[in-house]
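Yeah, one chain of the complex is gone here, protein chain that is, but the others are all in their spots.
Letters A, B and C mark the chains as written, and numbering starts fresh at 1 in each.
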Amino acid sequence: MSLMDILAIIIPSALFFSAPLIFTALGGVFSERSGIVNIGLEGLMVVGAFTGIVFNLTFADRLGELTPWLSVLAAMIIGALFSLIHAVASITFRADQVVSGVAINFLALGGALFLVKKIYGKGQTDQISSDAVFNKIDVKFLSDIPIIGPLLFSNAYVTSYIAILVAIISWYVIYKTPFGLRLRSVGEHPLAADTMGINVSRMRYIAVMISGALGGIGGSIYALIISRDFSHATISGQGFMALAAMIFGKWHPIGALGAALFFGLAQSLSFTGQMIPGLRDLPTVYLLIAPYVLTILALTGFIGRADAPKASGTPYIKGKR
Amino acid sequence: MSEYVIEMLNIRKEFGGFVANDNITLQLKQGEIHALLGENGAGKSTLMNVLFGLYQPDGGEIRVQGEKVNISNPNIANDLGIGMVHQHFMLIDIFTVTENIILGSEPSKAGKINIKKAEEEVRALSKRYGLAVNPSAKIADISVGMQQRVEILKTLYRGAEILIFDEPTAVLTPQEIKELIQILRNLINEGKSIILITHKLKEIMEVCDRVTVIRKGKGIKTVNVSETNPNDLASLMVGREVTFKTEKISAIPGKEVLIIEDLVVKDSRNVTAVDHLNLTVHAGEILGIAGVDGNGQTELLEAITGLTKVDAGIITLNEKNITNLPPRKITEIGMAHIPQDRHKHGLVLDYPIGMNMVLQTYYKRPFSNNGILKFDVISKKARQLIEEFDVRTPDEFTIARALSGGNQQKAIIAREVDRNPELLIAAQPTRGLDVGAIEFIHRRLIEQRDHGKAVLLISFELDEIMNVSDRIAVIYEGKIVATVDPKETTEQELGLLMAGGKRTEEGVPS
Amino acid sequence: GCGTADKGKDNKENAGEGAPAEEEKGFSLAMVTDMGGIDDKSFNQLTWEGIKEFAKENNLKEGEGGYAYLQSTSDADYAPNLNKLVRSGYKLVFGVGYLVTDAISEIADQKPDAQFAIIDSVVEKPNVASLTFKEHEGSFLTGVVAGLTTKTNKIGFVGGVESPLIEKFESGFRAGVKAANPNATVEVQYAGSFTKADSGKQIAASMYASGIDIIYHASGGTGNGIFSEAKDLKTKDPNRELWVIGVDKDQALEHGNEVTLTSMVKRVDTAVQDLAKRTMEGDFPGGQVLEYGLDVDGVGIADSKENLSDEVLKAVDDWKQKIVNGDIKVPHTRAEYDKFEV
């Protein structure tokens, strides 16, 4: 296979693989930038996947074309509401944020499967219909550009582009708007923010709910585009990969985007690798672990240290120093 | 319409049973600088935090321009034209000066912060009040002095008419203090009124109109500065006589304990901070290093104590070469160190004060025995030190965090002095402390000297240097530019040398 | 299927009036699932369907004295679950999947007079019947289908986690392709998991992009990703010919037949029913290994054949005959495959 062929294979598949991670990692960025550690991302994705699939199965015949979009919307809303639990616990009740995050993960999986059994009388849902999913597209005009056209703009899902767009928007919001400035101030030095008349709890509530919404989207597009159903194994570790992407990206939206894309590339490279003469003779295990080893090497080699927002993990209690 | 812009009447504030403010009354006249004076932990910050809306009073009332008000949060304080420069700066390191100033009331158009406009406004303000800042610099990269000017700008940006300064000078160099005092005057001329918390009586005498003294949470008395003097104020605040000039017998210098030859150290940004520096400290003397902040003091210290790498030169302690040795080796050879930043280096704030007392010695007998800690021994030692150095804490099991900076500092000094080292390094040992505590600490340093130990004192406070040192070395741009005898020099001369001026034979500045 | 719950109900009802109790001779049976649970769309589900079918015929009620299942949430649950069922007095206890092997042989020793059956694995104990399937033979037929259907002469196989069982699918399939179409090549990949749909989708993406037009998968939930990729490529370009071959059940029923070429079905359900019947009639084949192959239709290709041309079906039947007659021996390891000649 020529390099071009290989790229033409791995880049599109990296794009759809990364999209859910991008959304979810961005959610993590919002939450942690406001000072709330969120290792509940996994759980938020579960809730998103569950909602997306159930909504899709329930309304597909009535909503037609719009079904996938509305499924994602539903997942977004439910994700945001679900994350309120984390917000209440860790902001209002000053819970240890890691503990609360862990609880979120248990609650999400337990609750979702419990409901699936209630609703469908079995442990996993049916496959959603092919008429109610996002389709692969070639972007008009762009896909005709030589070289990058086929690589970047063909055989892709619109959600991947939305993910990248959302990453850029997030960067703008966090670094260019008053809201973003306040968000970061609350995550760095809540007392200072308070003295500047910023409502610390409110900012943190908003941030956590944004992370819930984005996590919900991430989970739903994973389920809608990749697994097409929901079961105990649909979301198994992607949330933690998103967490890794967020840290890898140094709590920065564009960084998180880059990290998520990196994971996607590494993954699809390792699978495509199995078909490249020479590499195919390697024992499979080398290719299976390659993405993770690459990540560690990348971190060690040129990413290096990253500092979390100063106040992340610590509840803000008025009048305490 | 009363003559007072602010009236705090019988303010009471408790922290879980502990009475921090016990019916304190403070009245601020339009256009005056009103000093608030009290020991560490007397309740000054608490009182001001009440006025600024960070704490809610448990009793009493607040009036602004004669109107009774309820300041339930800082927003309301801002709206009432009250601004506060906090004791522990409220700045966000990773933000720029401008971002810190506009935070919470950002000029924006189409949802985007208009950073250009903001920076212009900041420039205008800093010009008007003579508060030199670089609007686009990150807080982490600017000097403490500039950080404080940023704090002041924050309040002015919000149109504050009444400004509260909580121990603004504790962290400043003499130069910066001079500038600050000028700034305060400008502010008054611009029609502002000021409450100034400070432990430095000299400053009160210099700029303030009236002063309110509080002790252990109770209001003692309010006097016109013109009708009082430092000694009266000191005894009012401490509740006993305080001597300022710590008198001491003249030193009998012995052998050379610390010898530094051609030391070169690079700072974190890898620029030469200590530049071929030579220095010697003898047994039985206190060598004071005078200098403006940022002339290499920090790097010099870290080099001597092994916290940072030496690029060239040799450091000798007790005839042993300690250049680039790990901190523990150096400690064992006989060095103790009262660090500049007590919270960052001095203490493990989440450990009980007792455990902090053995921070460098826990692994040695009698505090531990082949790897097993001996808690009874440690507690005994801790109680002894707490007693001896009068560290105000319920017991040795209280975590260090809950102590006032003043008492935290005493604990550190107790620990370091108790190791009875050949060389004691004291960096800014009295920063932020009240005169009582300062007097106590100075006596301890001199005691060490009198036991024939070498003491290296680094301070930005000239009168501390002048008071305590037997010899003064002036550091400028990483070099020792002069060594003078405190008896034969003047603050003016030192100030000049610290600014890089030359020195003539007669010791009269040219 | 969705209706299971109600089915359960109504046969409870007619059990209530219709069949008198003594007719059941108190026979009861139960199963222990692996982590997949009774609706894993694979052998757990098939076993459960077999049990339910049998129960229906013999008017057994769900619950003690009738039929039941216990789900395992981790490998550590197999032993306790098996033990539970024996202690609740079920006459015949199924363990499903090779992962349950050790647990069964252990409990079988502890409870010598209980009767067990293990599916997909062998336990040599007097009180354990082992039901295995000649997946390689069934896979051989799907290989034949693939070999004759491919336009590009490039075919893919995707396995879940490498193991002897999946190796049977792989070897049999490759042999079938080789037999039917020597010019076709088979690309083999393992996802390293039975649950990573994203890996499945990425593998499928790269395989289809590299010109492969048929993928046979033996990778459980990972296969979902393969189907979703195939469907999306098909939706985008309806004239494009690409296929997935399903496994265990007739996956066309679940994924539709626009991309499902055929499926290699394991009639676990019928095997379970046979065994249950024999056991109820007092003819429990303890200690025996019952191998279900093409000969007894224990394995084979699925009923939905819309996508299979007559000559393909014809070829399939011929090869099936050859195998049943023993004219050719289908390899079930890579080693045997390498030696395999037609």
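Everything below uses one rule, namely that a residue touches a chain if its C-beta (ideal position, glycine included) is under 8 Å from a C-beta of that chain, and two chains touch if they have at least 3 such contacts.
Methods note: contacts and distances are computed from a predicted model.
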Which of "4Fe-4S dicluster domain-containing protein", "ABC transporter permease", "Heme exporter protein D" or "NADH-quinone oxidoreductase subunit N" matches, in UniProt, the chain that is not displayed: "ABC transporter permease"
Left-out chain, listing which of the shown chains it touches: A, B, C
Chain not shown: contacting residue from B:I115, B:M355, B:L403 or B:I472: B:M355
Residue in contact with the excluded chain [from A:A95, A:V158 or A:I254]: A:A95
Contacting the left-out chain in the complete assembly, out of A:I145, A:I169 or A:I289: A:I289
Interface with the undisplayed chain - residues on chain B: 305, 307, 326-329, 331, 337, 339, 344-351, 355, 359-360, 362-363, 368, 371-373
Those residues of chain A which, in the complete complex, touch the missing chain: 85, 89-90, 93-96, 98-100, 102-107, 109-111, 113-114, 117-118, 233, 236-237, 240-241, 243-244, 247-248, 283-285, 288-289, 291-293, 295-296, 299-300, 303-306
Interface with the unshown chain - residue positions in chain C: 35, 68, 70-77, 79-81, 83-84, 87-88, 98-99, 102, 107, 110-111, 160-165, 167, 192-195, 220, 333
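Assume only the chains that are shown with their structure count from here on.
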Overall pattern in which the protein chains touch one another (line/ring/star/complete/other): line
Centroid spacing, where centroids are CA-atom means, of chain B and chain C in whole angstrom: 76
Distance from the mean Cα position of chain C to that of chain A, given in whole angstrom: 35
Set of chain C residues in contact with two or more other chains: none
Chain A - residues contacting chain B, complex: 176-178, 181-182, 184-185, 188-189, 191-198, 310, 318-319, 321
In the complex, chain B residues that touch chain A: 49, 52, 54-55, 73-75, 78, 84, 86, 88, 90-95, 99, 102-106, 108, 111-113, 154
Chain C residues within the chain A interface of the complex: 2, 4-5, 35, 37-41, 71, 162, 187, 189-190, 192, 195-199, 201-203, 205-207, 209-210, 221, 224-225, 227-228, 231-233, 235-236, 254-256, 258
